[in-house]
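One structure is given below, encoded as structure tokens.
Of the protein chains in this complex, one is absent; all others appear in place.
Labels A, B and C are assigned to the chains in the order they are written; within every chain, residues are numbered from 1.
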């Protein structure tokens, strides 16, 4: 079962992952964007860690909301409002929960994804973080429908996220900075789709490390 | 005997030499100056050629004066006034001559050198064109004193000019742009000393080609 | 990476500290959240003009804060849109009771962050409108993309709207004017070299000695296409013709409707330039292109305009919207009418643009 400590562990792993993958994400962004995605994500999750430390023991929605505000207030660029909204909208959907059932976890990602689509107006196939998030959410849903346990479900999710991330390689971008490149954007993996994959991987790691 | 056709031939060879050695002179200037000496000299002698063509048949001083004015009006930098004055002052010293005796030739270089020193205030050893010109003039004088013929005297002169030019390599510059470098100017051959050597070499070539 | 900086992560902050010292008579700098504002703000009875965006485009935007131009500017990290808290605090600080106009370059990040800021400002009872700048003809259409980028027209809109705010235009009229400047402006740029983001430490892209990127933005992003380096005349002609021959450009933008109190989609069209138009010609250095080269481009631009029946009535030339040390240039043409020309001529006193006072 996911509780507030799992969420905090997730965010700590995420911060470390963004730090470790800063160069990788930034290089991906250099190819079809402006070479800042890794720097932005590292700054944002570092900030999130400092802001959540006083609320670590509160309900999950408080932690998620603080994370969302931290990201909006420090990431900037496209990723800031998008990831920020993901966490804010997830928090709104899960008010005052201390533990997340499987349904709650699906709701977290579903609300977050909806938030990203409301703010960013991208559709699947536009070569964005949505191309990771949407199939990952589907995989989580069907894993639970199939009756897997949490860890197994998250493994399905990570696998789908990876495939979703890689599916962005041949895509021609229709949203974000990469869209200015037109056909030239094809052949490159989307940085936002990649950071989303990393975040989902971290959730699996967090749950595994707590079980 | 040097006549006005010899002088014109000299200037034509000089123009060609400056064109051929443009890169060489400019590279020398890049090391201790501002990378323009070859460009300046090429531009100046090209201009001189167009301006002397209407006066080619006039007296030597007219040709030298026109050359001096052309250089002053087109070379710019340090080399323009210096070489320009060389030719202007030589012209003044040789008024209305159609042929130059050995003494006249010495006078040409002597007056030119004095002009350069009046305008530029450099002394031998300052790492300038004077370090070529002064020993070249000495050699010319002693060749005639020794009784050599014109061509042999010019060969002595070219040899001394070459040694003078090379003597600038270890010198620390005290005049011109290279002087800003202080000790760092040592180890590089002076570009102006080099163009002076080339000019003297061209005079030998002109006399040889006419005999 | 060779830069006159200390630590890459301190560049923006230290630069702003020095900036505030150097121009203490004109501007003040607030940190956490970070924004630059007029030393005499708030100016009561005047609409406040706020812009912002990633750093690395200096003098834009911080250099355009001052009398006759911006009330405040919000600098983000290098090439990264600033965040809503910066814009909100800037709005609170410079609002003179007549509301705030946010001038926003059309990048997904900027658009989202400024929209959030405007929502937050309105929730506090401030009047706030956002106008988008999207003048880069290198982005071909808005159906398959985020829409055109905001580039050179931003500087012109900030100057012209700044003058209008000074003259007392109210918020809706200022928003109309800003939209009109944008609809009548078109730009296109070229890069000869990449820039290097300090925190990255190496150039964003590699270009061979004989290659250029045509149709670039201002963030070191790759352009429309890679091409052979050609003489300046051919490059200037290509850029100018790309602008002049660009057809009508349609897009839908989202603007706040003050009556209905909701965001609303608005279909807008930029009319093409036509024979007989008066224009402001803006030749911009991307940062690393030296001043001696810009007039060579201007010379060709003037010839092309003449041939196409465009009268250059005003000129701006220099490094006004840059991409760090990138070598390259952009050209912007803004169709002028009497009002725009006269607002352009009004006095302006900022660190980056100054005349008349």
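Keep in mind that, in the parts below, contacts are C-beta pairs under 8 Å (C-beta built on N, C-alpha and C of every residue); 3 or more make two chains touch, one makes a residue touch a chain.
Quick caveat: nothing in here was measured; it's all calculated off a predicted structure.
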item: Which displayed chains the unshown chain touches; value: B, C
item: Per the touch definition above, residue among C:41, C:100 or C:327 touching the missing chain; value: C:327
item: Selected from C:82, C:150, C:222 or C:287 as touching the chain missing from the view; value: C:287
item: From B:81, B:112 or B:135, residue that would touch the chain that is not displayed; value: B:81
item: Where the missing chain touches subunit B, by residue; value: 26, 30-36, 39-40, 43, 72-82, 119-120, 172-177, 179-182, 184
item: Residues in subunit C touching the chain absent from view; value: 1-7, 11-12, 14-19, 21-23, 55-56, 58-59, 63, 192-193, 209, 212, 229, 231-233, 235-236, 283, 287-300, 302, 315, 317, 319, 322, 324-325, 327-329, 349, 354-357
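Criterion: only the chains that are shown with their structure count from here on.
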item: Chain contact topology (line, ring, star, complete or other); value: other
item: Separation of subunit A from subunit C, taking each centre as the mean of its C-alpha atoms, in whole Å; value: 31
item: Approximate Å spacing (C-alpha centroids) for the pair subunit B, subunit C; value: 56
